[in-house]
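Provided herewith is a single structure, encoded as structure tokens, for subsequent inquiry.
With one protein chain withheld, the remaining protein chains of the complex are depicted in position.
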Amino acid sequence: MSNQINFTEEQSMLLDTAMSFCQSHSPIETVRHQIENHKFDAEQWQAMVELGWLGISIPEKYAGLGLGLGEVVPIVESMGRNLMVSPFLASTLATQVLVHGDNENLKNKYLPNIVNGSIATLAIQELEGAWDINLNEALGKREGELITLSGTKFQVLDLDVAEIVIISILLDKQVVLICIDQKEIPPENIKREIVIDETRNSFSLDLNGLKIQSSALVKLKDLKVIEQSALLLLSAEMCGGLASTLNTIIDYLNTRKQFDRLIGSYQALKHPTVDILLALEALRSHLYYTAGQFGDGDSSDGDLEVALHMCKALASESFAYAGDRCIQFHGGFGFTYECDAQLFLRRAIWSQYQFGDEKYHRQLLAKLLLDECA
Amino acid sequence: MSNQINFTEEQSMLLDTAMSFCQSHSPIETVRHQIENHKFDAEQWQAMVELGWLGISIPEKYAGLGLGLGEVVPIVESMGRNLMVSPFLASTLATQVLVHGDNENLKNKYLPNIVNGSIATLAIQELEGAWDINLNEALGKREGELITLSGTKFQVLDLDVAEIVIISILLDKQVVLICIDQKEIPPENIKREIVIDETRNSFSLDLNGLKIQSSALVKLKDLKVIEQSALLLLSAEMCGGLASTLNTIIDYLNTRKQFDRLIGSYQALKHPTVDILLALEALRSHLYYTAGQFGDGDSSDGDLEVALHMCKALASESFAYAGDRCIQFHGGFGFTYECDAQLFLRRAIWSQYQFGDEKYHRQLLAKLLLDECA
Amino acid sequence: MSESKKDLEEFQREISHWLKANKPADPEFLLPETFMEVGTDRQFDFLRNWQQKVYEAGYLGMAWPEEYGGRGRHQEYQNIVNREMAEQRVPFVPNTIGLNWAGPLILQRGTEADKQKYIKGILNAEDIWCQGFSEPDHGSDLGNVQCKALKDGDSYIVTGSKIWTSLATYAKYMILLARTSNTDSNKYAGLSFFLSPMKVAGIDVQPIKKLTGEYGFCQTFFNEAKIPADCIMGNEGEGWSVAMATLTFERGAAGGQAGGLSMMDLNVNDIVELAKHSRRNGQPVLDDPLIRDELVQLIMDDRSNRLMSSRSRIPALRGERPAAVAMSGKLRGSELKRRMTKFAISLQGANGSRYVGSSAIDGGRWQRSYFNSFSATIGGGTSQVQKNILGERVLGLPKS
Partner (left out) sequence: MSESKKDLEEFQREISHWLKANKPADPEFLLPETFMEVGTDRQFDFLRNWQQKVYEAGYLGMAWPEEYGGRGRHQEYQNIVNREMAEQRVPFVPNTIGLNWAGPLILQRGTEADKQKYIKGILNAEDIWCQGFSEPDHGSDLGNVQCKALKDGDSYIVTGSKIWTSLATYAKYMILLARTSNTDSNKYAGLSFFLSPMKVAGIDVQPIKKLTGEYGFCQTFFNEAKIPADCIMGNEGEGWSVAMATLTFERGAAGGQAGGLSMMDLNVNDIVELAKHSRRNGQPVLDDPLIRDELVQLIMDDRSNRLMSSRSRIPALRGERPAAVAMSGKLRGSELKRRMTKFAISLQGANGSRYVGSSAIDGGRWQRSYFNSFSATIGGGTSQVQKNILGERVLGLPKS
């Protein structure tokens, strides 16, 4: 593996823009307000649409910017820094299925709308909470041109505001994806779920009895594109979250006194904070290396897989650790809902268990790095 | 499993005696002197014989005290505290083979001598360094009443001063033990080895061409008795070593100044030292629980196995950690041969890799504790 | 008053039988795991009823004097009750501050009148107690207490605020550490200790929303609240030493508690059970070697804690630092609990992201437990402060 980080001019500019955009649009009070109100911020969304962010990874022929998913990383990282409540993550992930899929009609139908602000989302998780998308039990049964669905999907993000829903089902013994309009789903099939990260709008989706046209089918050359996109963007968001967790710790260590000393002068707090700094510096390096590997859109080689597993393994472990220490180092205040530490810890745990935690990814890495067949 | 520690009156008395005996017979200067000179301390050995220590676990009918191996624990722990250079560990381990074996002639021949100071040792390790005694490649080939040996044993302790040598061989496709006089072995077959712990007198033993009588065979009901005895006594010795490592650290932290402060006031040193204290308190508790389980001599139940694996896993991890930190916390002085820290680290590593390290024992524990067949 | 082994064994059978017969049915809501987590009235009522029942059956305050409402028996009886309650996983009894800290303190240092007035109500849960030590700005630094109590005739006028006053909304009394004098050169010498009534004008209690999203802790505000002068414990200026005596009860380094189970103790066996029935990514979690290894380490650490207690009861095995085991109990227990609950989440695959109230595994108990575990790694001296204490008092290292 090379150690060369390919950082593009576009990424650099997007990083600048996104940092200041997210800072001004998502101060912590706004985040808390959105947690309480579950209200979609249409204005903020429209601002992102106007910046062209929804079209970054969409080819130019569908009105997008024709860049890679690596260019989205600086945006998602910046959102993560500000715990931004937004369907951007879910929508960008779902978009990848259309972009990499084989259904030209659906691309023409949906991708330009997505560029203009239509929200998409992915429904792939199931009751058991498996990470491998191939462990799918929701069924599609063909009846002529119609496919009848059964099963339930969980932890579907932003399903209330999504217009486009992409669902994984087992059809003819293969896992495939279907892409439907959200308004085809009866409202009673959609139920809000409680998840640990309150900045997430999460829903269950009851598929039983839904009938869809077989023209809604999307085939991917390789299902891995979903996991790969998710690992990249989750790691980006976690990297941003980790940076802010660190800043939150440092601020408190520099203001709070105990026994007449600023608590940051105690090595028991200072040294673990340095560990968190070093974890952040490492994660961010892996993240932008990996983002650079996404450049050409060809995401099938082993190097990229290794890079992605490393990102998510490091992100899961270090963000969860930092969130935990952020509570602890805030002492009694850290135990309150009022303290921002809980926001970071909740975000960290939610992210840790989406698409595999550190143990899972390290075991996949062991296969890739240590076994002869690699 | 019960949490009840069975601590006998005998153990209590032996602990008192052994603590003061080892302290006065094995100050650190004596240990360093013995490392340099490789000279067996016959006077010290005689003193132990007179205390009856060699006969503790030997039945009364063979002139022993008829107690269990649990009663030996306080002695070995005390030796460990003082890094005592002595064939006591090797000899007591080898003795267990005779005690638990089926060969009445050999018992009558050797056990009373052992009580009176004959030294025994075990030759079971081989080139590969496997921990499971069943992975044995040294061969015995029957020729009438004679058995011809081939293969080499490594890391045989105190073979230079041992009178009795117990060797594991593969005979008729089964691992068995043979017990021979050391003087039957040509001197050129015995070579001193360099091991990391310089307080050990370690030798390789070339078996090729040796011929022994089949009357030298010892059969054990279960080979496990060797591993179990070794785990108990090694853990005891390591527990003592860990205690002294902790004391060595504390002494330095309370005398050395840096930046005008005693270094023990820095949490970066203080807190890991507390971790070592807690590891010691835990290990010692496991150790005496386990010693109490050896009382009745019946060592076949699962509880005892669990207890032994826990002892060695905890001892291996915590002693190696403490030894490592002992070097580090001594700073530049810790890097010198003159500093006692290296004595502890060397002892810790040697012990860690005898009869299985922490990962090995934790994996065995997982089977015993988590799998249904347990 | 030594008890025969036979009597104790018989008693154990009795309490075991009684608990089996009287253990309350699971309510339809998730119960709190300690008194610090009581967040709703229905949780509180349920637990207070339970304590009353246990007391009336004769199983609380067993070693406290009969004249005050206790049972006048040997402490060993109470220990048996506590162990058996933990064993049978019955709910805890909620008047924890009263039973374990205020009660023993009053019996040890209180006047005859104090004993008559307070003890019975502690036992039957009529009078709930809370603790007023910590203040918002000096979490771990008790010596720095700023809440003022100024003598005014036969009253003290109290002004300031206390935080982490669990159960304060239900409490009739508070053990209160306040500053009666600012003039002393030594900050400790200005402190006094009160058994303060709570239902007094000028005392306001505000529940604190915890990181779990639930309530359970409070902040108590004193706005020139007038409390009777005779509720002082000891003399003015003796507050620090009384508070330290109380903390030895809190840190478990002294006996004499009226007992009863004080928390639904999370057990490593619960984690093993969870693991046996959980799947990660479509596989039984016990097939995952890294999960197995972490679980084994938790089992070992849990066992270490149990065996350390056993060993510390054998004088000849206490070693060079006999205080180490008792003084580290809170640190070891609370940190292990934090690790165990964090680990429990990892057994749930993507469902680890869920939380209380949704279709989460075990109702989200594990996620909530992990969050709540910080109350013990922070409260009563953070784990970092505990390590300082151990380093300095047990190992004799210089102060940080």
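Order of writing sets the chain letters: A, B and C. Residues in each chain are counted from 1.
The rule is short, and it goes like this: a residue touches a chain if its C-beta (ideal position, glycine included) is under 8 Å from a C-beta of that chain, and two chains touch if they have at least 3 such contacts.
Here the structure is a predicted model, which is why all the values come from computation and not from measurement.
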Checklist entry - When the whole complex is taken into account, which chains on show are touched by the absent chain? => result A, B, C
Item to check | Residue among A:Ile35, A:Val49, A:Ile194 or A:Ile250 that touches the chain left out of view | outcome: A:Ile250
Checklist outcome for this item: Given A:Trp131, A:Phe154, A:Tyr289 or A:Phe344, the residue that touches the chain left out of view is A:Tyr289
Next on the checklist: Tell me which stretches of subunit C touch the chain missing from the display.
Outcome noted: 289-290, 293
Checklist outcome for this item: Those residues of subunit B that touch the unshown chain are 125, 127-132, 135, 154-155, 193-197, 204, 258-259, 266, 268-269, 320, 324, 327-328, 331-339, 341-342, 345, 349-350, 352-357, 359-360, 362-363
Checklist outcome for this item: Residue positions on subunit A contacting the omitted chain are 1, 3-5, 7, 12, 15, 243, 250, 253-254, 261-262, 264-267, 270-271, 273-274, 277-278, 281-282, 284-286, 288-289, 310, 313-314, 359, 362-363, 365-366, 369-371
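Heads up, the rule we're going with is that only the chains that are shown with their structure count from here on.
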Checklist entry - Quick one: most central chain, C-alpha centroids? => result C
Next on the checklist: With centres defined as the mean C-alpha position, give me the subunit B-subunit C separation in Å.
Outcome noted: 43
Checklist outcome for this item: Separation of the C-alpha centres, subunit A versus subunit C, in whole Å, is 40
Next on the checklist: I'd like to verify one number: the distance from the centre of subunit A to the centre of subunit B, where each centre is the average of its C-alpha atoms, in whole angstrom.
Outcome noted: 54
Checklist entry - Going by the touch rule set out above, which residues of subunit A reach two or more other chains? => result 266, 268
Checklist outcome for this item: In subunit C, the residues touching two or more other chains are 384, 387-388, 400
